[in-house]
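Of the protein chains in this complex, one is absent; all others appear in place.
Right after this comes chain A.
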Amino acid sequence: MKYVLMFIETEKFAQDFEAMTPQEKAESLGRVTNWLTEHASKLRGGSRLQHPDTATTVRLDGSEPFVTDGPFVEGKEVISGFQEIEVEDLDEALRMVRTWPGCPIVEIRPAMF
């Protein structure tokens, strides 16, 4: 069963990260790398995304396509990366995500194919 994990960052998380010393930042990134290594056999591909400032959104629900800068919401929470995983069921995905050491919110969505 394939799921996509969508990693969601909050403003507070970004601020807390900025406030860290270089060593704390390195440790934090190290924990993320360890997590990725530990679960490598379940990971099917994904990417960290560039900062939301770099996003371009196309809205298709108006009379004609409307292109804007910025992310899809004026939100304080943004998707900062995604990862496709292949696991047995939702409980296995939940177990994996419970130990995720990065951003504070992760959405788990089953993939269609």
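The working rule: a residue touches a chain if its C-beta (ideal position, glycine included) is under 8 Å from a C-beta of that chain, and two chains touch if they have at least 3 such contacts; residues count from 1.
Everything that follows uses one rule, which is that contacts and distances are computed from a predicted model.
Participant: Absent chain per UniProt: "Alcohol dehydrogenase (Cytochrome c)", "RNA polymerase sigma factor", "Carbon starvation protein" or "MFS transporter"?
Facilitator: Hidden chain, UniProt protein name: "RNA polymerase sigma factor".
Participant: Out of A:E18, A:D53 or A:D91, which residue would touch the omitted chain in the full complex?
Facilitator: Of these options, the touching residue for the absent chain is A:D91.
Participant: What chain A residues would touch the chain not displayed?
Facilitator: 1, 88-91, 94, 108, 110
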